[in-house]
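For reference, the structure I am asking about is given below.
What you see is the complex with one protein chain gone and the rest in place.
Then we have chain A:
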């Protein structure tokens, strides 16, 4: 291949109306329009989707797996956010 290779794109497909877009894989393409067309040919040959997003992989900032615990720690000690934390007195319904 001559010159630098075309950039990497991450592909997200909405399987059906009402569902959210889900990451399905990645591909190389020189620009967004071709990335979209390639994504259609590569990831929806069997009508797997009704909508596609392509995002330049370089535009994604990811949290690092090493700092995962520390990063998500603040949520760990807030059990009172879950309804199961609360005791419901006997005889109470619709709560």
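FYI, a contact is a pair of C-beta atoms (placed from the backbone, for glycine too) under 8 Å apart; a residue touches a chain by one contact, two chains touch by 3 or more; residues count from 1.
Simple rule for what comes next: contacts and distances are computed from a predicted model.
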Task: Which of "ABC-2 type transport system ATP-binding protein", "ABC transporter permease", "Ring-1,2-phenylacetyl-CoA epoxidase subunit PaaA" or "Fe-S cluster assembly ATPase SufC" matches, in UniProt, the chain that is not displayed - done: "Ring-1,2-phenylacetyl-CoA epoxidase subunit PaaA"
Task: Among A:17, A:45, A:81 or A:94, the residue in touch with the chain that has been omitted - done: A:45
Open item on the list: Give me the chain A residues in contact with the hidden chain, please.
Closed with: 1-3, 5-6, 8, 25-31, 34, 41-42, 45-46, 62, 64-69, 72
